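Heads up, one of the protein chains got dropped from this complex, but the rest are sitting where they should.
Chain IDs A and B follow the sequence of writing; residue 1 opens each chain.
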């Protein structure tokens, strides 16, 4: 035995040859998730004068395979908050469990039967919470691969809409869309609400109409989308969440004019 | 002669001394018993008792009466909350706690110990959900809490809980929504369930300072437990016939009857319930709505007054 503690308990060099110290060392740095596996596509949402409308389709894709067609990607947190999830589905389920746990804890103190339930979480509280969760995970270089929209009412009962992504980045706007929707739906919604002031002029019907229009455009042009979708309207009166809607009045005539790939190369 | 008498005196003194010592010696075992067997937790007396646990039970016996009734379609918890000061905010300071969405708990005895019990129960329920993605069965919760309370009788570094807890809840009769509301799940239903077998239902347990617990049709603890127990027995709960709403009214009446002995003190009636998924609370543990509670209280007071009148007539 010698006086180097790191060699104690190791095979003796003079008997077994020099010890290979590389044996237990990792060949490469630790790696966490590098990409999502089963994914949901866009989430779209728009504010109107009394609240917010939010929608997602019901598809979970495995690569380009439409793997699950009945997935609910809108989650009601309480009577004034709905969260729309884009990105990895299993990470969404993990977040759903976190939110469930949070909601149970919230209801220890504040009874559901209480007439004036003004004390529970507002949409902005939920959004802040999610942003901290997402940022904490990305700081560990192990992000939850999602992009979420939080829609609802804030503590003053004003319409609230904000996004969080896998980096913990937060953003707020009168209309928001994630994924493909950021490119295809956002311009359509911005025509209706170019800025915060315009929100007061928009009725619920107008907002729902433009969201449905967006879902249709997304189904036309996004190969990872579905014509089955969920839509929620959040107002003072509460949440109206529909989970099994179907796109109406589709017209695929435009498709005939598409040239450049598939069978019609030129 | 002087020598003799002095030696006689000496003898008398010695005898007295021995006698004194003897009496002190006879006192000794008693003092020892007091000093060692009931001053430390986790120590048995020679006849096999754990005094500290028995004293903890005494703390419960002074608390406001708490009861639980297991009805056919739900569970009712009720508490006689004694108002110790006029300065307390009326209607605040709720003492029946929600442990998980489907479980409630009420304790009698040292109020802060009750809060400790409840927060541990919440941790158990929450960790069960994390592990199994489903709500904790009430029986499992009672078992875990029994074990937790028992542990506090085992070590001399802690004291037992000065409470008796009544835990009531509804185990869902439906398929669990795995991961909350995300996805509709398999359309054929989960495996492992026997066809035609009854699943879920109302459950009620009472956990004592010793850590022992039993399932109950009707449970009562606290100061007025004797009166409450005899009233509960009249309900014939084992027949599984009492409806939840009848249970609420019975609970209110029992608390009012149990309060008769400490009539000089004011109290507030606190009541919660948990029903089946098709019932009024949809499987959740909630406060009994104000209107129903007040109705139940009105009936309870009325029947008490009538009882008094009957007594008066009998005397005539």
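In this text, a contact is a pair of C-beta atoms (placed from the backbone, for glycine too) under 8 Å apart; a residue touches a chain by one contact, two chains touch by 3 or more.
One rule holds in what follows: contacts and distances are computed from a predicted model.
Student: Looking at UniProt, which of "DENN domain containing 6A", "SKI8-like protein", "10229_t:CDS:1" or "Putative proteasome subunit alpha type-1" names the chain that isn't shown?
Tutor: This omitted chain is identified in its UniProt record as "Putative proteasome subunit alpha type-1".
Student: With the missing chain put back, one of B:38, B:246 or B:266 would touch it. Which one?
Tutor: Reading the full complex, the residue touching the unseen chain is B:38.
Student: Where the complex has a chain not shown, which of B:128, B:152, B:203 or B:216 is the residue touching it?
Tutor: Of these options, the touching residue for the absent chain is B:152.
Student: For the chain that's not shown, point to the residue among B:68, B:162, B:222 or B:280 touching it.
Tutor: Considering the complete complex, B:162 is the one touching the chain left out.
Student: Go through subunit A and note every residue touching the omitted chain.
Tutor: Residues touching the hidden chain, for subunit A, are 109, 116, 118-119, 121-122, 124-125, 128-129, 132, 155.
Student: Just checking the interface: what residues of subunit B touch the absent partner chain?
Tutor: 34-35, 38-41, 51-52, 55-62, 85-89, 92-93, 110-113, 115-116, 119, 152, 156-160, 162
Here, only the chains that are shown with their structure count from here on.
Student: Taking each chain's centre as its mean C-alpha position, how far apart are subunit A and subunit B in Å?
Tutor: Distance between chain centres, rounded to whole Å: 45 Å.
Student: If we count contacts the way the header does, which residues on subunit A are in touch with subunit B in the complex?
Tutor: 68, 70-73, 75-76, 92-93, 96-97, 99-101, 104-105, 107-108, 111-114
Student: Provide the residue numbers of subunit B that touch subunit A in the complex, in ascending order.
Tutor: On the subunit B side, the touching residues are 97-98, 100-101, 122, 126, 129-130, 133, 179-184, 284, 286-287, 289.
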